[in-house]
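The structure appears right after this line, and notes come after that.
Removed from the display is one protein chain of the complex; every other protein chain stays in position.
Chain nomenclature is as follows: A, B and C, assigned in order of appearance, with residue numbering initiated at 1 for each chain independently.
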Amino acid sequence: MLNLLGIDNPLELAVIIVGSFILAPVFGMLYRGIDRKLVARMQGRIGPPIIQPFRDIRKLLMKENIIPDGAIQWLFTAAPFIALIASALLLLYIPLFGRGALLGGTGDAILVLYLLIIPSLAFVLGGFASSSPYATVGAQREMVLMMSYEFPLAVVIVTLASRIGLVTNANPFMLATIAANPIWNLVGPLGIVGALILVFTLIVVTIGEAAKVPFDIAEAETEIAGGLLVEYSGRNLSLFYLADIIKAFAMVSLVVALFFPYNLSPLVGIGIPVLAGIVDGLFFLIKVFVVMFLSITLIRTAMARFKISQVSYIYIIAMTLIALVGSILIGIDLLVF
Amino acid sequence: MEILSPQAIVKSFKTTLGGGLIDSKISEREIAVKKNLFITIWINVKKEAFRKAVEHICQLQEYPHLAIISSSDLGDSVELIYHFTIYYGNHLQEISLGLRVRLPKKDLKIPTVTDLIPGAVFTERETQEMIGVEVVGIPDNRRLFLPEDFPEGVYPWRTDEKGLPNDMFRVLPGRKPK
Amino acid sequence: MSLKAFKRALWVYHLNTGSCNGCDIEILAVLTPRYDVERFGIRLVGTPRHADVLLVTGPVIKQMVPRVKRIYAQTPDPKVVMVIGNCGSEGGVFYESYNLAGPIDQIIPVTVYVPGCPPRPEAIIEGVAKAWVKLEQLEQQGVL
Partner (left out) sequence: MTVGETRKATYTIPIGPIHPALKEPVRLDLTIDGEEVVGVDVALGHVHRGIEWLGMHRNNPIQSLYLAERICGICNVCHPFAFAMAVEQAAGITPPERAEYIRTIIAEMERIHSHLLWAGVAAHEIGFDTIFYLAWRVREDIMDVMEYVTGNRITKGMFQIGGVRRDITAEQLPRIRQSLEYYKSIFGQLKRVFLDDRTIRMRTKNVGILKREDALKLLTCGPTGRASGVAKDVRQDQAYAAYADLDIKAITPDILTGTVVGDVYDRIIVRLLEVKQSIEIIEQCIEKMPSGPILAQPKTAALLNALTKAEGEGIGRAEAPRGEVIHYVRLEAGRETVSTWKVRAPTYTNLMAMPTLLIGGQIADVPIAFASIDPCFSCTNRAVIVDRKTNKKFLLTDKELRELSIEKTRKLKC
């Protein structure tokens, strides 16, 4: 086995691999179930059981896999795989369960940005390949949305990396570096405000990334089948379903990795590696849950029920501007203190 | 616009149409506890006077509400009733006005009223396809409800040989076809 | 594959073939907080490609026949067809009309009939339970 990331403890390596490939999707699905349940409760319903996403996927695997006559066959079939593989790759680059990322290295923070695009792109490709006008319209809109939210996301990461780059000799565009130097430790009060604004931006971006079926904002979670997936069925649909879940989990993990990389074990002083790993892993899950609840579940329901309509209607301008304000604050903070 | 009594309305038709008016009827029904009146006026006009009658209704009320055209197959003729309502918007003063015109089966043609009442297109289209009356000058000549593969020259509401043939509908088991 | 997963994750597509809306609003009512079928994992989907169950209402107007057949073909196997309401089951009050091609079982195979005009939401949910039983039978026969 390759000695990735300089991890020489085979146990730890095994833990990370298990964490990336098994635990992350499992918890991703669990969180999707929790999200659906919570939304239902907030809408006055009982809602599906938390394990519903597992059942959905198992059922989809039992179903017939139809490829429509008019579709571009190879692309139609390949797109779900691309989406799933790209989402899974994301997990390898994002630190999970309080550990480092399996892969990673110079510039992985930028790489993640690109990897985030690929699943969306695969959705778009699948939509175009179905050559249904419905899916085509959906694909076009998805592309527009995708381009819009990648931009503020880039601003957030670049700001973080530039600030952190000033205090360390390590490459700042590494998630490991960012994790080692949490932004909150580096800046003064003004910078904290700036960082909070960046967190807010990232959370709004997460809504866009996770509510992947962009035209179906209210039902993106309960109904994975938006316009893009109209022609998909059976296994292919389940792959998209899974990719969607994993990507949402990865995205939220990214938020955690960028802004809340703290581990619990050093704070409470647990020295035993295994115990520390378990404690950190659980703490990570809690952090992910909190971010997911705030960004996906709560805002989604609240936006429909109450009204949060203060943000401008163009994602790209408003959110980018807000992100820029955040980075300027961090910049001023640097000058002042 | 001045609101006329039902009797005055009938009288105004008489003066406007003269011999074009065949007969007229005012039906009044007492309703509920306070016995307010539900008033319906039936005006029966000759085919030639039909347009003039509609124009006269437009005089009585600026935008008369043409609810529907009903059609009955009377054997040797088809009777159309244009159901208007006038004087709406005022408490209990609305009057239902049925303008009745009879067309002989030999000459099933009626001029359109869509130039006076633009909203009448649907009901005129329906009249054409259901009873087989040709509406002369209708702006939209297509069918409204019947499927495109419905046979030509068959009109569901006719009771003569142009009505539905027996093989076009089903009869419930145990029920005699009428 | 366990049938249990299948049973507990039925995705439903609603197909209206010319119904009066009565059954359709009751199907919707089944989704709403009072009845909330999502707690059984049942949910309405927007395309027959994702569906396990076709909920068909209405007496099948002649114009709808090719569409009903196409929707049926578009639904991936295994699938169950449920008819909601009297019109769809046997024509109902419209049986003798000249513009009908139904009832539905003359056009596509039907597994579960839910009679009623319209059936109560509870009856619709019970119909879904009947569909589960049918699926179990299919499993025993080795079809699944």
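The working rule: contacts are C-beta pairs under 8 Å (C-beta built on N, C-alpha and C of every residue); 3 or more make two chains touch, one makes a residue touch a chain.
Everything quoted here is computed from the prediction, not taken from an experiment.
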- Which of the chains on display does the removed chain touch in the whole complex? A, B, C
- Could you tell which one of A:Arg45, A:Lys63 or A:Arg163 touches the chain left off the display? A:Arg45
- Full-complex contact with the absent chain, from C:Leu10, C:Val45 or C:Leu135: C:Val45
- Query: For subunit B, which residues touch the unseen chain?
  - Reply: 27, 29-34, 36-40, 62-63, 65-72, 81, 83, 85, 87-96, 98, 117-123, 143-147, 156-157, 164, 169, 178
- Considering the entire assembly, which residues of subunit C contact the chain that has been omitted? 13-26, 28-29, 32-34, 44-48, 57-59, 61, 63-64, 67, 70-71, 74, 92-94, 96-100, 117-118, 120
- Touching the missing chain, which residues of subunit A? 42-45, 68-70, 130-134, 137-138, 141, 204, 207, 214-219, 226-227, 230-231, 301, 303-305, 307-309, 311-315, 318
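Everything below uses one rule, namely that only the chains that are shown with their structure count from here on.
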- Note on the structure: By Cα-centroid distance to the whole-protein Cα centroid, the innermost chain is C
- If you tally C-beta pairs in contact for every chain pair, which pair wins? Let me know. A-C
- In whole angstrom, how far does the Cα centroid of subunit B sit from the Cα centroid of subunit C? 41
- Hey, how far is the Cα centre of subunit A from the one of subunit B, in Å? 65
- Seen from subunit C, its contact residues with subunit A in the complex are 1-2, 5-6, 8-11, 32-33, 36, 38-41, 43, 45-47, 49-50, 52, 74, 76-78, 144
- Query: In the complex formed with subunit C, which residues of subunit B make contact?
  - Reply: 146-147, 156, 164, 168-172
- Mind listing the subunit A positions that touch subunit C in their complex? 36, 40, 43-49, 52, 54-56, 58-59, 61-66, 222-223, 225, 229-234, 237
